[in-house]
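Following: one structure in structure tokens, then a few remarks.
A protein chain is absent from this complex, but the other protein chains hold their places.
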Amino acid sequence: MFIRNAWYVACTADALPADQPLGRTICNHAMVLFRGPQGQAVALEDFCPHRGTPLSLGRVQQGALVCGYHGLTMGCQGHTLHMPGQRPQTFPAIRAFPVLERYGFVWVWPGQPEQASPDQLPPLPFLEAKDWAYGGGLFHVKADYRLMVDNLMDLTHETYVHATSIGQPEIDETPCRTEVVGEQVVTSRHMTGIQAPAFWQQAMAAHGLDPHAKVDRWQICRFTAPSHVHIDVGVALHGMGGIDAPAHQKVQAVVVDFITPETATSHWYHWGMARRFQVQDAALTETIRQGQSKIFSEDLAILERQQQSLSTNAGRRLVTLNIDAGGARARQRIAQRVQAEAEHASTEPPPPVQPEFSHA
Amino acid sequence: MFIRNAWYVACTADALPADQPLGRTICNHAMVLFRGPQGQAVALEDFCPHRGTPLSLGRVQQGALVCGYHGLTMGCQGHTLHMPGQRPQTFPAIRAFPVLERYGFVWVWPGQPEQASPDQLPPLPFLEAKDWAYGGGLFHVKADYRLMVDNLMDLTHETYVHATSIGQPEIDETPCRTEVVGEQVVTSRHMTGIQAPAFWQQAMAAHGLDPHAKVDRWQICRFTAPSHVHIDVGVALHGMGGIDAPAHQKVQAVVVDFITPETATSHWYHWGMARRFQVQDAALTETIRQGQSKIFSEDLAILERQQQSLSTNAGRRLVTLNIDAGGARARQRIAQRVQAEAEHASTEPPPPVQPEFSHA
Partner (left out) sequence: MFIRNAWYVACTADALPADQPLGRTICNHAMVLFRGPQGQAVALEDFCPHRGTPLSLGRVQQGALVCGYHGLTMGCQGHTLHMPGQRPQTFPAIRAFPVLERYGFVWVWPGQPEQASPDQLPPLPFLEAKDWAYGGGLFHVKADYRLMVDNLMDLTHETYVHATSIGQPEIDETPCRTEVVGEQVVTSRHMTGIQAPAFWQQAMAAHGLDPHAKVDRWQICRFTAPSHVHIDVGVALHGMGGIDAPAHQKVQAVVVDFITPETATSHWYHWGMARRFQVQDAALTETIRQGQSKIFSEDLAILERQQQSLSTNAGRRLVTLNIDAGGARARQRIAQRVQAEAEHASTEPPPPVQPEFSHA
């Protein structure tokens, strides 16, 4: 149910200070993240080989992870570097997971290390370019991560779940179109000559546009495996070219969603918005972040109840509509990759043996 | 363990406004209740056929139930009436449950719809007649509903659980008698020439009687399937005829208990008191309601711990005494009806098929 050979967001770079580890379960792996001697992010199993205590209860000293129970000190490769009064060279290693830090996030690879490559990170220019500003947050959601993918690939829910902010009847009324573009599943909807909803009216005002002017609005949802969804969103003054309108006639952004499975029925949800207007305005970044937090918490409430309902109705069939095509295609890609990984599993090396040692 | 072909109280009529649905699980069925176009109460499965979200998260518009996620609109028969941009005529229907509204309550029938008939509602004159006043409340209890039936069919517990309000040693000392009267199991106890306990002293004072006068007290517990218990209670001045004494010489009431199974180990408990004295005194109604709420919450604490104890001692036999005869007979009737329903289950139509549809 999870693609394992892929990069998942584990946390923001800020969430990982130099002296404190962070415990996080990703695709059912309990991991501990910390920063090594060069400040690089590291991910190991969150399990001390000595007594099984979570290493995330410990502390980081000079780039090594010191267990909070008996002081066993773990290096970046999962080997025990030091333990007072012991010769730890023979201790069994724990599993180390490939890690990357980029775009302001720490990424981990829960699958086979030899397949991990930075090339497989998706390009996210809106998180790096100087003419974009970013703000975001993190939710823990007690729902299958694919329910969040469904949610983000079908924005008709905005009319009902987010009626007071980004929802408007025209979303329902305007058909969407789903297609596969390279590695992406793309569902797009273009509304023309409409009134902007509350959220976008505020953005227009902040950008010096008349919030009551007629606009063209776009929503282009892009799913990339394993479970990233980025949505081109915005409004431009009506008839000025939509997403391609000149910068001073539009407010343009990308809703950035990194959906990281925790267990079969829970996930970590890093959400945010990268915008291309008024990028120097830090107060605006914070206002948008708080608004988005409120809006996305409305989804959280729905998804957790949906998960409960589906769990108690396991196996019951659902109606799949054209508006669900984006989610359905995304799930198809996930299923294909999971299937492919299962077929190659026989070639995967067995997990490291953990014999019981007794040391003098 | 539940009788299914029977009317259960789902909620009070007041708990179901015109614009808001109510989710409630009854006999393991997750139901959503709402009011249709004519204000009539409706009960459907609490499951949107589109994505499985509980419909009780939605809202009611012009007597139709609008899903809070994507706006699918459900009619009173469980058919999809409307969904923006879709042709919902072919959507699979969800289950609709027979519903009645009477006596100030909304009643649902979790079993076979064709067997449901208003005739099977029990007569409850004390909830309708003008010379009675009623007040009540609702508890959620984490215990098998039959433990509540046992509790209400054996009032010796009042001496121990409710020592400061309605309990008194004479309950223990006076034998009770259990008999079957038509559809009812009836356990009765009559105490004569006693001091009234605190609760009834207050009632006597409110009715202009000397609270310290000797009284005759009666308790007549009446169980009706599936799980209703109504108890004739009161005190009359000693020697004046007990329950048949003239109105100005007695305080007479019915403890009204509707016990609705939620799951095997939890139930909804609508409790209340209908009284035949000082019926215009709304302040007295509220005083009694609050007193009863406090008294019945003492039962709740016992029953939830009893349930835990029985769950960890599953299969262990208990002593059944004469005081338990009312509960034992009631359970017997429940078991007979459950058994009879199981035997006829082969003739029950299979549940509606829920194929996966794909619509343009």
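Letters A and B name the chains as they come in the text, with residue numbers starting at 1 for each one.
What we mean here is this: a contact is a pair of C-beta atoms (placed from the backbone, for glycine too) under 8 Å apart; a residue touches a chain by one contact, two chains touch by 3 or more.
Owing to the predicted nature of the structure, the values given are computational and were not obtained by experimental measurement.
> Quick one: which of A:G68, A:G104, A:G137 or A:P211 touches the chain that's been left out?
Only one of A:G68, A:G104, A:G137 or A:P211 touches the chain omitted from view, namely A:G68.
> Any idea which of A:P92, A:P211 or A:G291 touches the chain not displayed?
Residue touching the absent chain, from the options given: A:P92.
> Can you work out which residue in B:T156, B:Q202 or B:Q292 touches the chain that's missing from view?
For the chain that is not drawn, the touching residue is B:T156.
> Thinking of the whole complex, not just what is shown, which of B:Q62, B:T164 or B:N313 touches the missing chain?
B:N313
> List every residue of chain B that touches the chain not included in the displayed model.
So the residues of chain B touching the unseen chain are 150, 154, 156-157, 159-161, 169, 172-173, 175, 301-302, 305-306, 308-310, 312-313, 316-324.
> Applying the definition given at the start, please give the residues of chain A touching the unseen chain.
Chain A touches the missing chain through residues 30, 46-47, 49-54, 57-58, 66-71, 83-86, 91-92, 354-360.
What we mean here is this: only the chains that are shown with their structure count from here on.
> Averaging over Cα atoms per chain, report the distance between chain A and chain B in Å.
47
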